[in-house]
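Of the protein chains in this complex, all but one are displayed in their positions.
And then chain A:
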Amino acid sequence: MRSDLKHISNWVKEGDRVLDLGCGDGELLHHLQSTKKTTGYGMEINPEQIVTCVARGVDVIHQDLNDSLDYLDDASFDTVMMTQSLQQTRHPDVLLNELVRIGKRAIVTFPNFGHWTTRIYLGLRGMMPMSKTLPYRWYNTPNIHLCTFKDFEVLCKENGIRIIQRTVVNTNHEESWQIKLFPNILGQVALYHVEKETV
């Protein structure tokens, strides 16, 4: 079972209409459907994963997240989720704004490029960092738009996106007092619960 499910579940209400962008094999949606009676869809680009979603009874739409999501109405979902995919998209800023347009609230998770190991890797070795969370070389990584927690929060601010809650964890999605003290240095993965600021 995915270790981020518990955190994400806490932010989803009973009966919510949920859209999961980059839903993979549908495990998260299936979990939410069975524990929280949610409805909605996943979106996924990989056909094998799509076929698995359907075997689970999870509704899934074949979609490249770099393509327009224009056709989805404003606030047509209670929660739009995007776990570990934002950094892989061509225009994360555009997509983040779409998330809070389509969803009343959005949940975004991504790896922290500001983790101390990453900083030391680049600082001392002078090479693009590789780690358990970032296992790729610079030329074959799907993570084309990596950022730190600080970077993300600046982007939110610039776009009028309010951070409702933030949970920073290690790769096993565990919290600790050390991480709480220095999240942008010790945290490996951040889970953000955000919404559009109402004017």
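Keep in mind that, in the parts below, contacts are C-beta pairs under 8 Å (C-beta built on N, C-alpha and C of every residue); 3 or more make two chains touch, one makes a residue touch a chain; residues count from 1.
The rule is short, and it goes like this: contacts and distances are computed from a predicted model.
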{"item": "Name per UniProt, for the chain absent here [options: \"Nitrogenase protein alpha chain\", \"ABC transporter permease\", \"Glutamyl-tRNA(Gln) amidotransferase subunit A\" or \"Homoserine O-succinyltransferase\"]", "value": "\"Homoserine O-succinyltransferase\""}
{"item": "Absent-chain contact - pick from A:18, A:53 or A:147", "value": "A:53"}
{"item": "Touching the absent chain when the full complex is considered, from A:72, A:163 or A:185", "value": "A:72"}
{"item": "Interface with the undisplayed chain - residues on chain A", "value": "1, 17, 25-27, 30, 39, 41, 47-48, 50-57, 59-62, 71-73, 76"}
